[in-house]
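Excerpt of the complex: some chains, original placement.
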Amino acid sequence: MLRLHGRQGRRFAQTDGYDAYYAGAEANACVLLARLGIGVDYVTVLPDNDIAMAGVRQLQAQGVGTDHIVYTGEKLGVYFTEQGNAIRPTRVIYDRDGSSYAKTGPGVIDWRSCLDGAAWFHWSGIAAAVSQHSAEASAEALAIAREKGVCISADFNYRTTLWKYGKHPREVMPDLLQHSTVAVADLDSAAVYYGIETDKSASFEDRFRQCSRTLKERIPPLEVLAMSFRTPHGIQHAYSGALYYKGEYYFSTVHELPFITDQIGSGDAFTAGMLYGLMRGLLPQQIIEFAVACGALKQSIAGDWALVTKSEVEQFIQHGSSGRIIR
Amino acid sequence: MLRLHGRQGRRFAQTDGYDAYYAGAEANACVLLARLGIGVDYVTVLPDNDIAMAGVRQLQAQGVGTDHIVYTGEKLGVYFTEQGNAIRPTRVIYDRDGSSYAKTGPGVIDWRSCLDGAAWFHWSGIAAAVSQHSAEASAEALAIAREKGVCISADFNYRTTLWKYGKHPREVMPDLLQHSTVAVADLDSAAVYYGIETDKSASFEDRFRQCSRTLKERIPPLEVLAMSFRTPHGIQHAYSGALYYKGEYYFSTVHELPFITDQIGSGDAFTAGMLYGLMRGLLPQQIIEFAVACGALKQSIAGDWALVTKSEVEQFIQHGSSGRIIR
C-alpha cells in the first residue's frame, strides 16, 4: 500500500504535494521482523506497475521476502495522511476500494506454497475488512495454515472506516480468529468483534485482565495476548504494553513520549517486537518490554516502518529516551 | 481528478514523493476559459473529503463555477505521472476505477438545473471511457442539452488504457457525438471511433481534410472541427493546428517548441482556446491561431492548467517564443 503524506506538516487543504512511503499492517510488521533477523515473507496481491514495484523493492531492501507476491489487478491501495500535532489530530483518507488486494478472493494466492516449511502465519484484521473477497482469502489462508500446523498469530486491527461490504465484523472476525495461538488486540476491537465491554473506570491493567479472560474463552487455543496502551496526558503520551502469557499477566515499563514524529505504524512495530520475542524465546517480561520499545521508537521515525536495529531497541529498554548525542 | 507527479524529474522507481496538481480534461478547459473571461461551470461528481475539496477551491480560485458539483461516493480519481524527457517518454498510471465519477450514472447530476440558461455544453470522450455508468450519464446530459437547444461541443479524447468496461468505443461514441456542432478530434480517435483511416503518407493538412470530410458525413450538425498536430523533429516539437469551419479549412502557424516543461493538458488548452475564439466571434484564422498559442503556452507550465492571460496568448501569437526578459 502507498502512503501519501502531506508535505511539511501542511493540511490536505493547503499541501502542494505528498511524501511517499510504502506501508500496510503486515508489511510494516515484516519490515521490523526482517531487520531484527527473522526470516519473513510478505504475501499480498499487487498490480504490476512501477509504483507497486518500487514498494516491493523497498521491502526487499529491508530483507523481506517477496517471492510469493501475486501481481494482478490494476490498483495499488493508497492512503493519504495529514500530519497532526498537539492541537489538531492526524487525519487519514483511505483509497483502497478496488485495489488488487481488495479484489483478491480464494485461489489467487498459492497459500500451500507460501506456507511450505513456514513456522508461523501472521495476519491482520484489516485483511478481512477491505472486501468480501479479501475476507474469503483470509479464511482460505487460515484453513491451510491450520491444516499445516503452522502457528497462527493475528492482529485484531479494527478500522471503523473500512468494513463497508455489508457484513458486521462480528459476523466475520470470530470465525477467522478462532484458531489463533497468539494475538495482538485492543479494547475497541475486542468490543466490536466479540462484544467484550470492560469497566471504563478500572485501571488499564484490570481492563486488560478482564478482556483477556473473555478472549481466552472465545478463542480456545489462545496462549498469548498483547495490547499496547497510550494515554495522552498534558503534552506527553504515556505508552506501555500488557502481555497475557500462558495464564499469567505481565506489564511493561510506562514510557513518556513527548514529540511524536509519526504515530502511524507503532502498533505494527509493537506486534513485530512481540513476535520477535516469542520466536527468540525471550521471557514474558522481556517480550513485552521489547514490544513496547519497538512501538515507542517507531514514533520517532517518519513513515510506517520502524527503521531500527536490535541494538537500538535494547538501548531504549535500558536508557529510555534521552536527548543524547551518540558520536 | 488529482494528478500526482514524481518529484524533480525522478522516475516512479526512485521518487520519494509527488507534487500534487488538480486536473481532468474538462476541468483544464474550464480553467483556461475562466481565465480568459468566459463564465463557466464545471460539473462533476466528487467524494466529500478534504483532498477533493482542495481541488474544488483551486478551481474557484481560477474563476470556475463549482455550484453544480455533486458530492457522493468515496474516491477521487487519481493519476500518477513520471516526467519524461528528450530520451525517455512521460509515463502515466491511472487510478480512476471506482471513483465517485466512474460510479455516476443517470440521475446523479441535475443536468436540467446545470444547463438552465447555459449557451454551451462541452464534454470529453474520457467521460464515456471510464465506466458504463459514466457513459450513461454522458448520454443523459447530451439528451437534455439537445432538448434545451444548447450548443454541444465534444473533445474526442480517446485513451487506450481506459475503456475497460466491456464496450468498444465504436459502440458508444458515435451515438454520443451525433449532435455535436463543434468538435476537437485527432486522427487516432477518429480511427477508433469511426474507422476513419487517412493516408499516412499524405501531409497533415491533407489528412485533416480527409478526416473532416468523413466526420462531417457521420456527424451531420458538425460545423467546426479542430485538431492540433505535434511532430517531434530532432530536439524540437513542431506544434500546429487545423480548423474546419463551415466548409472551409484553416491552418495555423507552425510553432517550434523546444524544452517542453509539461506536455499534459496542452490538448485541453487548445480546446479552450478554440472555444474562446468561437464564443467571442473571432475570425476562423484567428480562432486556430489562438487555440494553438494556448496549447503551446501550456507546455511551458508545470501542471495541467494553462495559467496564462489573454494578453500573454496574444503576445505569443505576435512574437512566438523568444527567451526575452519582461521587466
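As written, the chains take the letters A and B, and residue 1 is the first residue of each chain.
By definition in this document, contacts are C-beta pairs under 8 Å (C-beta built on N, C-alpha and C of every residue); 3 or more make two chains touch, one makes a residue touch a chain.
Model, not experiment: these values are computed from the prediction.
Oligomeric state of the entire complex in this file, given as copies of the one sequence with 2 shown: 6.
In this text, only the chains that are shown with their structure count from here on.
Centre-to-centre spacing of chain A and chain B amounts to 44 Å, using the average Cα coordinate of each chain. Against chain A, the residues of chain B that register as touching in their complex are 4, 7, 11-20, 49-51, 53-54, 57, 74-76, 78, 80, 82, 91, 93, 95, 97-98.
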